[in-house]
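Below is a slice of the complex: some chains, not all, each in place.
Residue numbering begins at 1 within each chain, and the chains themselves are lettered A and B in the order written.
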Amino acid sequence: MKFEHVDRLLVAHRVLAEQGHDELHFGHLSAIDRANGVMWIKRGDIGFAGVAEEHLTAVNLAGECVFGQGPLHTELWLHLSIYAARPDVQAIAHSHAPRVVAFSAVEPDWPIIDQYSAEMSNGLCWYDRSGLIITQELGENLARAVGSGRTCILRSHGLVVADTTIEGAVVGTVEFGRSVEIQLMARTLGTVRPMDPADAEPMRARFAERRETRVRNMWGTIASSPRR
Amino acid sequence: MKFEHVDRLLVAHRVLAEQGHDELHFGHLSAIDRANGVMWIKRGDIGFAGVAEEHLTAVNLAGECVFGQGPLHTELWLHLSIYAARPDVQAIAHSHAPRVVAFSAVEPDWPIIDQYSAEMSNGLCWYDRSGLIITQELGENLARAVGSGRTCILRSHGLVVADTTIEGAVVGTVEFGRSVEIQLMARTLGTVRPMDPADAEPMRARFAERRETRVRNMWGTIASSPRR
């Protein structure tokens, strides 16, 4: 059994590791093969770096492993519930990057202060419960919070980005990390000034309309280099 | 068609990447060839790192591509309007470095607290509108804000440095990034104490008078190494 887009999925794992989204408490990334009714995801005992084809498992939509070896991630329902609720979603990234986790652990506050926050404000949501997503019920709770959005901040936990492509899920995760960096430095430097909505809203709309091209350009950049 | 200073322009792109000014939401750098009525700038779908001669385009002063391939940057008027208003300017750098963007997103405050802020205070201005510079009119607004200055902070957006040489524009950008780092750490460490104007003003004047030598020395340092 082999996933048609295995090469893209493996590059995506490398990129997440290189961009600071690998962690001791592992995050995970999945892609769905709806024709065959399975989701592909790495085994649960390793991080993003060094993931090769042999580390991938195929899990059916009931959460049962149908291909591959090794322990599974305990949060399979984080992925499966969103795939069930959202036929448009093809890939889901879940990051525990330290800056993302830190952001998820403070009072929710997402002022639009730059191009990143303008772009990410499109389809952003917050999931206010902090435990692991280890049951179908918890997964469905999360899927309801995500709704039709792309980017969800999980309190005291991390980030979920649900996208129509593997590359889009990874780019969204990397953008979110950069956005948090900027928020962090701005809050240290002084009094943050949110953008005038008259400037921010057209920017958000412009970026949303051109999302496909933007993802392609950003992916070209991060897929070719550890940090840019 | 070939730009006389193409080698300097390519090194300048590498230096901006190495010094932390590359970003997913790309910045850009231009140099003008006034004799031939064109500005040289990289294509719009890539960042600073890895830019080679084949990625450069020539754009005439009406914003039309006359040489080279690939999509153009959408903010050509950011460059063209300043060149039109300022015959002394030969190169313009535009950075989206995270720390620069963070600085641009807070209440304007530029205390002179060290040699960087003293040096950068020479010809510093603020552009208080936050959208992209995608029309001639917006470019002209920006050019008016820049006036006869060198360094302009664009609210919630980034930095523009307009200089008489390619190297000067890059050095000014790198210096600004370092200056923000110091401002950030100082504001974290305690109560900032601006320099006595009786000390700061002679320093500013001394640095301005020796700018050419200083740029040459700093360029020698950053052009030979990723981070110094």
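Basically, a contact is a pair of C-beta atoms (placed from the backbone, for glycine too) under 8 Å apart; a residue touches a chain by one contact, two chains touch by 3 or more.
Keep in mind that what you see is a predicted model, and the values were worked out from it rather than measured.
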| item | value |
| --- | --- |
| Subunit number of the complete homomer, 2 shown here | 4 |
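Here is the rule we go by: only the chains that are shown with their structure count from here on.
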| item | value |
| --- | --- |
| Size of the rotation, in steps of 5 degrees, that lays the CA trace of chain A over chain B | 90 |
| For the chain B and chain A complex, residues of the former touching the latter | 17, 22-26, 45-47, 49-50, 96, 98-99, 101-107, 109, 129-132, 155-157, 180, 183-184, 187-188 |
| Partner chain B, residues of chain A touching it in the complex | 113-116, 119, 171, 174-175, 178, 181-186, 188-193, 195-196, 199-200, 202-203, 206, 213, 216-218, 220-222, 224-225, 228 |
